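This report refers to the structure that appears directly beneath it.
All protein chains but one are shown at their positions in the complex.
Chain nomenclature is as follows: A and B, assigned in order of appearance, with residue numbering initiated at 1 for each chain independently.
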Amino acid sequence: MYDFAYHKPASVADAVKLLSADPDARPISGGQTLLPALKHRLNKPSAIIDLSGIAELRGIRREGDKLVIGALTKHVEVADSAEVKSAIPALAQLAGTIGDTQVRNRGTMGGSVSNNDPAADYPAAVLALDATIVTDKRRIAADEFFLGMFTTALEPGELLVAIEFPIPEKAGYAKMKNPASRYVMAGAFVAKTKSGVRVAINGAGPCVFRQTEMEQALTANWSPDAVASIKQPADDLNSDIHGSAEYRAHLVTVMAKRAVAAAG
Amino acid sequence: MNAVTPFEGIGASVKRKEDLRFLSGRGQYTDDINRPGQAYAYILRSPHAHARIAGIDTATAAAMPGVLAIYTGADTAGLGSIPCGWQIHNKDGSPMAEPRHPMLAEGKVRHVGDQVAVVIAESRAQAKDAAEAIGVDYDVLPAAPTLDAAQVPGAPLVHDGVAGNICYDWHIGDKAVNDAAFAAAAKIVTFETTNNRLVPNAMEPRAAIGDYDTTTGEYTLFTTSQNPHVIRLLMGAFVLQIPEAKLRVVAPDVGGGFGSKIYHYAEEAIVTWAAGKLGRPVKWTCERTESFMSDAHGRDHITKCSLALDANGKFLGLRVHTQANMGAYLSTFAPCVPTYLYATLLAGVYTTPTIYCEVTAVFTNTVPVDAYRGAGRPEATYLLERLVDIAAAETGIDRVEIRRRNFIPNDAFPYQTPVALQYDSGNYTATLDAALQAADWAGFEARRAEAAKHGKLRGIGCSTYLEACGIAPSAVVGSLGARAGLYEVGTIRVHPTGSVTVLTGAHSHGQGHETTFAQLVADRLGVPVAQVDVVHGDTAKVPFGMGTYGSRSLAVGGSAMFKAMDKIIAKGRKIAAHLMEASVEDIEFDRGTFRVAGTDRTKALAEISLAAYVPHNYPIEELEPGLEETAFYDPKNFTYPGGCHIAEIEIDPETGKVSVVNFTAVDDVGRVINPMIVEGQVQGGVAQGIGQALLEHAVYDADGQLLSGSMMDYTMPRADDLPLVGVATHTTLCTHNPLGVKGCGEVGAIGSPPAVMNAVVDALKSYGVRHIEMPATPAKIWGILHAGRKLAAE
Partner (left out) sequence: MPQVTLTVNGKTSTVEVEGRTLLVELLREKLRLTGTHVGCDTSQCGACVVHVNGDSVKSCTMLALQAEGAEVTTIEGLAKPDGTLHPMQEAFREYHALQCGFCTPGMVMSAIDLVQKHPQGLSEKEIREGLEGNLCRCTGYHNIVKAIAAAQEVMHGRRSELASAAE
């Protein structure tokens, strides 16, 4: 790891000030993705801005028909939250399968969503649930947020503050893990929301995406069978030593089917 | 009186003495040790598989904070080559190609991870920072990272002087006799297979600390080694030219080895040499990413084989051609793995009368390949046990029945195979029957049908395996190309008040020697386990030793201790005779008590030892004082554990994921000293075997980059990948060592891969699958199922 300065601001305003003043500064929350990257010297931040002292970034609360989750909320807190379990059980279940226990004890929702690793779990939930990303500056719809591999609509120095999840009628999540890393090889988050049925696919491609053909099929008939025969095109999906694009395409269908079954 | 309860002796599951320090964080692994004034080394490694080094610019790096020295191949070119411990001869009698293996690259790098320079600095981070500032001008060459790529006409040459990248072209067996058997066969079964390349990944990364005493001129090396005396010999005599008396090698607590910590590695020589140059201790600790590109890998064979059978399914002959990947340089044991630890095992448990095997060993632009748990024997067992299952399928003879028809019968021992080995004992029918029963083989079809109701494909498979271990004897291994002896050394030191220190040349890095060896003393000398201390891993304490690998610690090291105890008892009888005024012939000894035969006159061992050290009433004219004896034991033969492993697996056809749902191992490991430890060894070996069968694969791309170069891409078996492993033993005694022991460290990794793969093929038999290569990953299985479905649809 290259050395860096370390700052621990107590407010979002202070954090944003630090980040804006130094384009090479990086925020850290749980650090479960950032620290392994730093250890391999994949990037060289001048300063690390530790967000963990900012109380306003914490907490899970229900606001009418929405669940609002602070950026600094740890995966374990989402998984164990009675509020989340009752409102969006699929989200709690997803959080409980991210990485391993130790990753869940440190990693945060805001960190994961801001990083937008194609093999991460949360982006699928955010996109399928039609969530809204709240930053220190603005509100961003999920459909506008995930732009590409490790790329989001966040501007330099812009901080993710919270995510608002509309409570769906039904939702389910299923994934196949990469046998080695245990990251997502192909996952599907399906949701019946006020804005319609939404299906988000993670792991399989360079960025989480919506599977519209499945959305239409599920709109007509909410059942595992409705998606079982829908083939995901393999074009643009990832291919590596763990599986071809064709295999991942196949898994997309299987995981979508299982996600619908899990949603009930 | 007998001081020991029988529960501590041979056959008791004594809890391990070493556990307390490991469980409370007080283990002392190499990286836990810090020497006063210690500096840190970081090795700059090649990012290219094959390149000429046009120049190295260290000026900027040398001026960076904390940097003490930077060395490159130019500085170490006058030192010796990292030596190889075995020499194999070609078919024509000429010796194998053995190119120089430099400590630091000299003009050329030959694999990703090849060491190019070393930076020594005040801190680890400073050394790493400076290494990044070293400018290396590489002239990148085309690479030959696979067996195929290295053998095509015009392939890049890994070593300029080694034509065709061939290290050796070796054979064993009588080809004419073999050809005749094939000519007479009613049926010939042929198949080709790759034994997947593996990364050992002991959980403790390698580490080394070199220290130099400027006053005495003595060097000390602390290192993560399975055999410190061998490292002292190889590094001292061949690389650095330091006499043994001035070189101490300590292998303290070592966090697993599985073979990968047998070998003498360049980093050991680098830190020792640099400590002398700088007059300061130098510590190097491997990062895991470095381990992947610098620890010797395992396996990596491509084999074509044929089995000739008569009309009744009796094996008439076996013919094998294997290409073995050596990597870029010859690691310490590498040449013997695909020859004497492999081809000699091809008879397995069968009466196959003729076997002919050719082996071509090939240099490639990859990390050196050497012995990994089982070493040669898993490769032989895998091809043989897969071949037998294929033969069963193609002759229509039941898989179990064809094995029974070809077993070496119980009354045939000692049994001479056509490939050099003579088996001393075994009972293959007994281990097979016990395993079939434990696994409920007979009830399997009902379980298959039940699984099918839930959409799962279930399969069962067995392997009836044999291995040769306890590696030794010196004369035999010498005739096979070993450049060292393979005996072992044991010293028994009975202290004045009767406690015992054992000094052994074997090395424990998880095997539990501190307990098992103490049990041998408890059983024989009647000293409680708690009063027996086992010392290993330090050349300054232990007279000599060849170390631990090849399941040899108990069979060879334990036998050396047994012989040393013979001497203790013999001397003790003389002292007892003197003290009790009887003749030596009348003194009996049993578990700590010397008795005048037929009387109640006795002396305890502690009374004898006290007399030996306080010789007031002692036959001082005839006997030297003290009670300490050393014995060297050089066995007459290998030992031959064997048994039967049965795997039951289930495939999720939607994802292709294979789950092992039941695993049964029934092994004949000879006499069992500590059943708890034996079960643990088998379970651990089986886990590595299941890993090879289903999960693990070191994959290089065409440029020689290791694609599975971290635990993010190399699938290490985790708790939820594995089942409970049922272990039972069925003992026939080894006939030629005094303990009757055979060895248990490798059986798990040898017997299990073919059992798992036979089960996977069984599960897919309705898809017309004949063979699947390891590892049977979800993607691979899905590919087969997908192709099968397409076939059905057409």
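Keep this in mind: a contact is a pair of C-beta atoms (placed from the backbone, for glycine too) under 8 Å apart; a residue touches a chain by one contact, two chains touch by 3 or more.
Note that this is a predicted model, so its numbers are computed, not measured.
Asker: For the chain that's not shown, point to the residue among B:Ser225, B:Thr339, B:Gln531 or B:Ser710 touching it.
Answerer: Spelled out, the listed residue whose C-beta touches the missing chain is B:Ser710.
Asker: Touching the left-out chain: which of B:Pro145, B:Gly173 or B:Pro205?
Answerer: B:Pro205
Asker: Could you tell me which of B:Thr146, B:Ser331, B:Gln688 or B:Thr732 touches the chain that is not displayed?
Answerer: B:Gln688
Asker: Given that one chain is not shown, which residue among A:Asp3, A:Glu63 or A:Asp235 touches it?
Answerer: A:Asp3
Asker: Considering the whole complex, not just the chains shown, which residues of subunit B touch the missing one?
Answerer: 13, 15-16, 18-29, 31-32, 125, 201-205, 253-256, 258, 287-289, 509-512, 676-677, 679-681, 683-688, 710-712, 716-720, 722, 724-725, 748
Asker: Tell me, which residues in subunit A touch the chain that this view leaves out?
Answerer: Contact residues on subunit A toward the absent chain are 1-6, 8, 28, 31-32, 35-36, 38-40, 48, 50, 52, 76, 99-103, 105-106, 181-182.
By definition in this document, only the chains that are shown with their structure count from here on.
Asker: Would you tell me which residues of subunit A are touching subunit B in their complex?
Answerer: That would be residues 1-3, 40-41, 176, 179-182, 240-244, 246-247, 250-251, 254 of subunit A.
Asker: Taking the touch rule as given, give the residues of subunit B at its contact with subunit A in the complex, in rising order.
Answerer: For subunit B paired with subunit A, touching residues are 125, 129, 132, 289, 654-657, 695, 697, 699, 707-708, 711-716, 718, 721, 777-779, 782-783, 786.
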